[in-house]
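Removed: one protein chain of the complex. Kept in place: all other protein chains.
Let's look at chain A:
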Amino acid sequence: MSDQYEFLQRDRGVHPPAYAPDYKTSVLRSPQNALISIENTLSELTGPAFSRDELGPLDNDLIMNYAKDGLPIGERIVVHGFVLDENGQPVRNALVEVWQANAGGRYRHKKDQYLAPIDPNFGGCGRTMTDDNGYYFYRTIKPGPYPWRNRINDWRPAHIHYSISGDGWAQRLITQMYFEGDPLIATCPIVRTIKDEEAVRSLIAPLDRSSAIQLDSLAYRFDIVLRGKRATLFENRLQGAR
């Protein structure tokens, strides 16, 4: 790789369109104008850096990081994987933040009114950073599905929300991870905002029996791909950049 680079153009075909009327909230929250495409400048090539000492020792342990007088109720799981870029290179020191509902599908959030109860020993958020191989892991309780007001009988599949901050502002991404075999995936209007079946599959974490902890926790594998870099060969247009 040359020491000057740009990010590869984002393939919008992989992503949901802004306006996706079956997901009703998108109707009034989607721009009507086309996005204006710009070449990378230093503003997009750079991005915030984080360090491990900003995180606490239990930040990647959702089973223990809010436990008050016992363990949370639900299926104990480990989730792990690699954060790579489109060229297959590991993304090192990426900040991975996750949040989710508890085993009954209830969020610890002042705006969640679902009648399933709060688990007093479960918070529902965690964060970690990738290592030199782009590897990350955390453990948690498998979240439950929950109903939401879209159509009146819509239910979200079990899912864990992800936020990933990579090496450049242009890589910033939020997504959701689903679980292999969940029949609700096929009918979820938020999943169905994605038109490309392969892209939907990329959000479904397979059960990873070989990484289960015996007599303790099952495991799921979820790899994440951020935008790749291209070397700016023969080009010298990005002053101050590399």
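Note that in this section a contact is a pair of C-beta atoms (placed from the backbone, for glycine too) under 8 Å apart; a residue touches a chain by one contact, two chains touch by 3 or more; residues count from 1.
Methods note: contacts and distances are computed from a predicted model.
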| item | value |
| --- | --- |
| Which of "Protocatechuate 3,4-dioxygenase subunit alpha", "Oxidoreductase, pyridine nucleotide-disulfide family", "Sulfide/dihydroorotate dehydrogenase-like FAD/NAD-binding protein" or "Gliding motility protein" matches, in UniProt, the chain that is not displayed | "Protocatechuate 3,4-dioxygenase subunit alpha" |
| Absent-chain interface as seen on chain A, which is shown | 5, 8, 10-12, 14-18, 20, 23, 25-33, 35-49, 54-56, 59, 65-66, 84-88, 97-100, 107-112, 123-127, 161, 163, 168-170, 172-176, 190-191, 193-194, 196, 198-200, 202-203, 224-228, 237-242 |
